[in-house]
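Just one protein chain is left out here, and the rest sit where they should.
Just so it is clear, A and B label the chains in written order, and each chain counts residues from 1 on its own.
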Amino acid sequence: MKVISSIEITPEIIGNLSEYYRRNIGDYPKFFKMDGLCKTGFIASEILLQSLPADIKSDIAIVLFNRSGSLVTDRKYQQTITSEENYFPSPAIFVYTLANIVTGEIAIRHKIMGESSFYIMSENDTGLQNDIAMECYLTSNPSMVLTGWVEYENDEDFYAHLRLLSK
Amino acid sequence: MINIIGHNIISPLGLTSEENYQSVIRGRSALHLYDDKFGLHEAFCGSLINRGFIYEKASESGIDDDYSLFEKLAILSASGAIKDSGINPSDPNTIFILSTTKGNVDLLEENMHDERCYLHTSALRIADYFGNKANPIVVSNACISGVCAQIEGVRQLLSGLYSTAIIIGCDILSKFIISGFQSFKALSTKPCKPYDKDRTGLNLGEAAGTIILRKENSPASDWHYVASSIHNDANHISGPSRTGEGAFRVLQDIVRQIDKSELAFLNAHGTATAYNDEMESIAIGRADLSDIPLSGLKGYYGHTLGAAGIIETILSIMAIDEGIIIATRGYDKSGTSGKLYLSNQTRHTDKRSFIKILSGFGGSNAGICYEKGGRR
Partner (left out) sequence: METLIETLKNQIIDVLNLEDLKPEDIDAEAPLFGEGLGLDSIDALELIVLMEREYGIKLSNPAEGKEIFKSVASVADYVSKNRKK
């Protein structure tokens, strides 16, 4: 296994997600529609994938992990259906109550048509994540694997540690 | 070889794979209209498990009351499959893999911070019930989770880390899930009509299914894994690709690795939404599989989310064992631009393999192929 590149982002390292986006990316207004988990994964993957050629990108496998799944957005959606008088289920929130949407957002942004998978584990164990990610090669042949941990609690508490791996 | 050595389905149609299979081939559907359920503001058509019955079965089996409905269902299903296979679930070479889209999300209604809403916590509780100490893996890939979890199981065994994988797919319905699909205007208030000209949307269902895979050196006398694939459309987070790109790539990958002349049928997703079924017809055409019999099972259960990939795989296996292709209930008149070889009647087959495919939110698509008997 080769680690081609890796990136860690936290509020201390990059500051506010939206401000980082405005300063360094700026060409993808759909960013503002994403939930916090997707914004965190999007920014981290952007840093790793920006300079890769399109033909390599199209065959990358995306294999991401976290502990809380989409629980932050689940709670937000629950609030749209809790009150009887104020019952307005929001489709734009509901769609983000699936943790794997972050893999889809990255795939759409970079035209990645390889595997996309999301796993939920209690511990951020880099070795275990790399093992599961590299298992992709047992049944398929991606150009590289984008893997790692992505977690978002709020704008002051998010963390992503993503890595690009190859055989 | 990766062999299937046991399975189980728990749904409103039965507590074992056999009961479910017998109901399905008799054309029984679990779909009903519910107009006053879960505090929803609109009626929905779906299939719901009798909760009282599950609590009773759980209590008979000595499952602690602390386990949630979701966990009880998952445990009951895994117990059924374990009994069927005769394995020891606490063996250190055995791993649990859980496929679910929303797990215990219904518990948020009572407590926004219920620890059991963390899916891996829930998986640990389930593995713990069986005395299994290996770190379970939770696959949460929306609608395609059930196939992805089987693929993960295959990989765990191929890697040599474990020799047996107990793969559970389970989801229950709640105000949360149904209101979300209603806000997407994706649900039909009538029993769904997969691939039909007059289809009006999907139904949701509740089920748990378990498949046990084991790595064995001797040539398999029964069912074994042949090929699999996962691809993203890279198109839209909720809308299926108009070109069926991801599903096409999945089918293309699998067809490349199998003997197409042994393919009995393709068991597809067939949710009965306008866009999903149309997308699948395009992908199937592009993969040159329009002349292979197609079968869709949502007319019996609706879409059972994390369980769908597992229970639809099990029913496909049982159908080939009996030499049949299950009728696509609800289908009547052709309603897709791509040609599909469908029937709402039972058909016969003497072939021995099938492909199961799924597509879902996040632009994801997955497929797996199993074959009966050793390779010729």
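Basically, a residue touches a chain if its C-beta (ideal position, glycine included) is under 8 Å from a C-beta of that chain, and two chains touch if they have at least 3 such contacts.
Note that the structure is predicted; figures quoted are calculated from it, not measured.
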Quiz item: Quick one: which of A:18, A:50, A:79 or A:141 touches the chain that's been left out?
Solution: A:18
Quiz prompt | Selected from A:6, A:58 or A:90 as touching the chain missing from the view | solution = A:90
Quiz prompt | chain A residues touching the omitted chain (full complex) | solution = 18, 22, 29, 32-33, 88-92, 95
Exercise. In the full complex, which bits of chain B touch the chain not displayed? Write them out.
Key: 183-185, 236-239
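As a working rule, only the chains that are shown with their structure count from here on.
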Self-check item: Distance between the centres, which are taken as Cα means, of chain B and chain A, whole angstrom
Solution: 25
Practice problem: Quick one: which bits of chain A touch chain B in the complex? Just the residue numbers, please. | Solution: 58, 62, 67-69, 71, 74-75, 77-78, 81-82, 84, 87, 89-91, 94-95, 97-101, 103-105, 107-108, 110-122, 128, 131-132, 135-136, 138-140
Exercise. Note which residues of chain B are touching chain A in the complex, please.
Key: 39, 41, 101-102, 105, 108-109, 112, 117-121, 123-124, 135, 137-142, 148, 151-152, 154-156, 158-159, 161, 175-176, 179-180, 182-184, 227-238, 245-246, 249, 253, 361-364
